[in-house]
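Worksheet: the structure to be examined is printed underneath.
Shown here: the complex without one of its protein chains, the others still in place.
Moving on to chain A:
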Amino acid sequence: MKKLICILCVLVLLTGCVERKYIERLGIITVIGYDLLEEGFLEGTLIFFQFDPNANSVSQIITSRANSAKGIRQDANLKSSKQLVSGQLRLAVFGSQLAEKGIMRVTDTLARDAAVSDLLYMTIAEEDAKAILSSNKMEDAADIGNYLNSMIEKNIQNEVLPYSTLHQFQHDYYDLGRDPILPMLNLEDGKPVLRHLALMQDDRMVGKLPVKKGFYLKLIESRFEAGHLEVGLPREKFKPYFKSNRNHEEIDQMFVTFDEIKSKSQLVLNSPDSLSFNLDITLEGRILEISDDLKIQDPKVVKLLEEEFASLIEDEIKSVVEVFKENQVDPIGFGQIYNKERPLKEKGEWRKLMSDISVDTNVKTRIVRHGIIK
């Protein structure tokens, strides 16, 4: 019995050998921004939470310079009394200059460090990451990091932004015949907002796509469960079906807003030699807004609406694919489908073929309902 107590005491004391982390002494980094300076120097902007009851604010911001991402953290440690840890890192913002050169240089540490979560969101700043993180317009969020994180998370859940976690980025970066796509943060009147998606060739940003066009990207690549979309249809064609005139004659388009859009898509490669793809999309949704007074209960009108809507989507998809071809990027994964038939050796191989693809789109739409009025 004495022996047992001795052993137990030793074991209990030994647990003290494990590294201790007192939350009051920690600076928990939630957002990190990277900018590229001259001569390859990196500038890092860190936002971290502090749980010190005596502190005035819940979070702090530190800017430091070094050659590597972990060097930035070490340099930042010289500027704070807190021990900076990256276990709760939620968001990484890359400055546009760094993004144009390639972000894998600093993403390596995010992937290599087991402390960093795979659910971290990756974003690109349209200008400097530092400017975005220094903004003080954050609605009622605790700090700017919290605001940015909730904004991105909400928009991913609403199916507006592509799923852009660290895991997804790495997955697309390494996969043959596919490129990552990341949301971009922009400042509007000093407030960070989402306006564009960054088109990436591997880890380099080569172009931008408006977030609204991202709808078509998702439409091709995966499925919608509850998406929404505003479209302008040619007004001329619907004129015979107007019940009354709402006196906006100078606009030649009728604006219709769809929501609760459900969609399915099927992308197949017709023949690997001609690089022609066949895309079938079925989509259904409900109308929530029409800018003109339309006889919506008329089956002919619904049919016409569906047809016009389908042809508009076909045109938009064509233009989005054109943008991808121009920039030689493949965020949809046409290359993955090609890879099934003819295994690709390396990523560059598909990039050369990418500009020759043609997509034959076939869209079927269905309007399920149109609100509580006729």
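The working rule: a residue touches a chain if its C-beta (ideal position, glycine included) is under 8 Å from a C-beta of that chain, and two chains touch if they have at least 3 such contacts; residues count from 1.
Just so we're on the same page, contacts and distances are computed from a predicted model.
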Per UniProt record, name of the chain withheld from view ["ABC transporter permease", "Circadian clock KaiB family protein", "Cytochrome d ubiquinol oxidase subunit II" or "Spore gernimation protein"]: "Spore gernimation protein"
Touching residue (missing chain; options A:T63, A:S117 or A:S276): A:S117
Absent-chain contact - pick from A:Q50, A:S64, A:N149 or A:Q170: A:Q170
Positions on chain A contacted by the hidden chain, ascending: 7, 11, 14, 17-19, 87-88, 114, 117-119, 165, 167, 170-176, 178, 333, 336-337, 339-341, 343
